[in-house]
Every structure is written in structure tokens, then in C-alpha cells.
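Structure record follows, encoded as C-alpha cells.
Complex shown without one protein chain; remaining protein chains in place.
Should a chain be cited, it is by its letter among A and B, assigned in written order, with residues numbered from 1 in that chain.
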């Protein structure tokens, strides 16, 4: 089955030739594919940020879309090139944690004792066993690679050609050998404190300066809450960005608690960023 | 009639997942559509800048192109989601002034007494009646929305799906109810001063630092003119950027008077920006 859509997520920026070289390589194999950029402004080598971005985006694409993700600090070392098939989509990437949110959402679990990522630059990776119906392979069939293989640009030489062949309908098992587990980090989760409050983490700061946390709608027992962020206390949940005071707490479009500023950047107003923490207290009602 | 081309203009930047989420939503409904980015570097919530950018671009696209514009500071409040059909194109956007240049060019008029925008961040909006053959609807048919509807991302939940359905051939009147008027601001226009000179406004500063004004070729009675910009006087009109001295005045590609620097940024050289004014004097010939 061919896939008309192939997305790209990288830390390449758009000033250099690298992204275009991958696109040209893909189109040389599958000229009819529709290429969609997810983001190329991932911070250089920031696997966790790329994992968040693809983890938040993929579910909105057509079933069977091929997602190519290349943030690859270990290129040329022993990290494996892999592909993952889920019921929704295909993913082609280095095996370095880029698919962590996707695995978690697809029902895979970290091994016992694994520490959740808490906003540091480089999360600790663990081998996650893949439950049915997930299938993964290591990309070890050089017939589908560009030759000669470089040690510096597997995006061009392995990942792009394999993604193009997948989107053209080549079956997964021709591209490499099955593997039972992938490296991933447990996505960040808020901690329940002894006093019942939640200690949440900022996992992303968006273009508007909104601070997006790991606290989800389901984690909140009440909308009567106080969020402590930086030195400020924000009372209650707003329903829209244009409502409420200068700073507001809101459930954002991906179902996560966000701190926003109605006329500007909450990140700037609060001097908070990725990895910082917030405290969410449910207000007692007497 | 299906439209092969759908353009996107937003203030989302390209680092976050938001733009990709809209594109995935569109492709899930209409996989064959050709997506074209107009700009995603509109300053956050700068409706006037987005109105200028789409107003300058749309006429170069194929007839029937669907233009999706999402700069939406009022998401979740009472502003209406709308679509507009002109003889040239379709536009899908919040009803907050984004289509002002398009309405003005299509022959609609502001109500008497409306103040033209003069470069401030937030222009004042007025209800403009739509003349024939313009048609507008409010997007109030939830059958074409993504469910559940969020209060924070109508780009994903209303505008993207409606634009995709329009490009796929769904008739306008199935997507919502007709409305007779839209909110818009009168585009900036130069003022004629008592001494006969023109007081123009800088409406856009481009990537090269060119200062683009609201003075059009038709406003100039002679090419024998002096432009006063900052503390500098520029004599005469140049025909090309590579002609003339350090600073030059020129009719740019959209028919507007621009101040340019032949080897650099006029904005930097003059320390001028959006909303600043220039004076254009036709030289007397004795």
C-alpha cells in the first residue's frame, strides 16, 4: 500500500542544503509523494524536543503516513537505524528516544524502575518491549540505502531512502530485520506531593511564549485550582486565551495545562522555561 | 469544483507542532491538495501584518485557490469564524480584519466616518457591507468541524477542516449561513497636507529592510519628487535598486513607494519602522 504523505522533522534548520538533499533523495525514489515539514527548528541534537513535537503531531495525519525524524547526535556510532509500524503510521528514525511519546501512547511500557524524563536536555534511555500490534525493524538491508554510505549523514543515506521506499509500498520486513524492543525515555509526568498538590514540569515553550506542562486535564480533580509558577499564583482555569487577567492557566489544544499571558509571552513574564516546575493546588472548598 | 491549491498564513512560526497539525488535518480530508505556505512569521497576533501579506499575495494564485489565514487573538471568544468567496478565490479566517485589503480591492467600502488604519498594532474594525458578487458565511455548521471543539485551537478544529472541505468542492452554503457584512479596517492611505505634500505611512518593512509605504504610483503626480524620511531627503525616483545613491525611493513590485538602501537595510539606516511617516513633495518647476 502506498502512502501519499511523508513528513519530515529534523534539527537541520532551513538555511543549509541538508534538508533539500533529503527531499531530493526521497523524490528521486517516489516522485508522487506529498512532503510535509513538521519542524526543522528543533534545537541541535535535542532528541526530547523532537520527540515531543512528533508525538503531538502524528495523530492528525492520514492513516499510513510515513514520518521521518532525523535528530541524530549518534550518527556514525553504534545507535541503530530503525522503523516502527503502528496501526496509525510508520516512523523512520535513529533508535535514540525520538519515538518515546509514540510508544507510550501505543501502549508500550518502560522497564520497571525507569526514571521519567524531567526536562533535562538528554533523557535517560531504556529498552522498551513492544506489545502487539507494534512492529519494529532495524534498517540493516543495504539494498535500500544510498551508496556509498557516509558516516556523517544517515538522514540522506539510510533514513530518507528507506522512508521513500516505505511510502512507495515496500513491505516493512524487506527493509530490515524485526527487533523486539526500542530505546525510549518515559515521558515526563507530574509528581503527587505529600500535601496532595501536583509538581508539574514545563515540557515545551511555544512560539507565543506559552508554557506547556506535563499536567493533563485528567490529572486535575477540579477546575478550582491555584497554579504556582515562578513567584506568581494564578487562580482558576480560563477557558480561552482572551479571557482572564495578565497571566492565565488553561487546558491547551493538546489537553495539557498551560500557563499563558493574554498579551504576550508567559515565558518572558515569568522567566520560566523547559525543565522548570510548577505547583498545582486544588483549592479546598469549605 | 475542487481546488488543487490551498495556502496557509499564520503567526505560528515553524518550530511548534501547530502548523503541522493543521496540515495533517487538511490532508486527512483532502489528501490530493497542494499546500503552499505564504508566511508563518507574522508577528504573534498581528492581524494587520497578516492582512497585508495575504492582501499582497492572493492575486498571484490560480483562480479558485483556498486561502486559510489563522491569526486569531480572539479564539474562544465571540469573534465569528468566517469564509469569503470572491470571483478569484476563497478565504477562511476569523472575522477580525484579516481580509481588509481583499475587501477593499473587491469593491467593498467601510461605513462613513471610519478611520483608516495608520500603522498602529491593533487597527479599529468596522462592519463592511458586502457588494455583489462577494459572498460570506459564518462557519456555524458543526458537521464540518473536528470534534470535540476546543476553545484554544480553532485553526485545527474549524478553519483547517472547513478549508479542506472547500478545496474538495463542498459548496460554500453547506458550511455555514450567509452573512451580509464582515469586520475590516480601512487600509492605510496617505494624507494630503495643506501645502500639497503627501503624508505617507510605512506599512511594511521587508526582509531586505525596504520601507514599504501606503503611497501608490497613482498618488504621485510627478517623478520629480523629494521624499523626506527620518532626517534624510531623497531626490527623485529610481528605476531599480542598483541605481542611485546610498538611499533611494522607488516604486516597488506591488506598486507602492518604497525607501531602499542599495547596499543594505533602509530601515536600519534611517531607524524607521512600521507606523512611521514619510513626506512626499512634488518639486516645483519654475
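To be clear about the criterion, contacts are C-beta pairs under 8 Å (C-beta built on N, C-alpha and C of every residue); 3 or more make two chains touch, one makes a residue touch a chain.
Predicted model, so just to flag it, every value in this text is computed and none were measured.
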item	value
Hidden-chain contact residue, picked from the options A:2, A:152 or A:173	A:152
Residue among A:17, A:87, A:180 or A:194 that touches the chain left out of view	A:17
Those residues of subunit B which, in the complete complex, touch the missing chain	4-5, 7, 34, 36-42, 53, 56-62, 65, 204, 206-208, 239-243, 250-254
On subunit A, residues whose C-beta touches the chain left out of the figure	11-18, 20-21, 23-25, 27-28, 31-32, 35, 44, 73-77, 150-153, 156
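In this text, only the chains that are shown with their structure count from here on.
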item	value
Centroid spacing, where centroids are CA-atom means, of subunit A and subunit B in whole angstrom	33
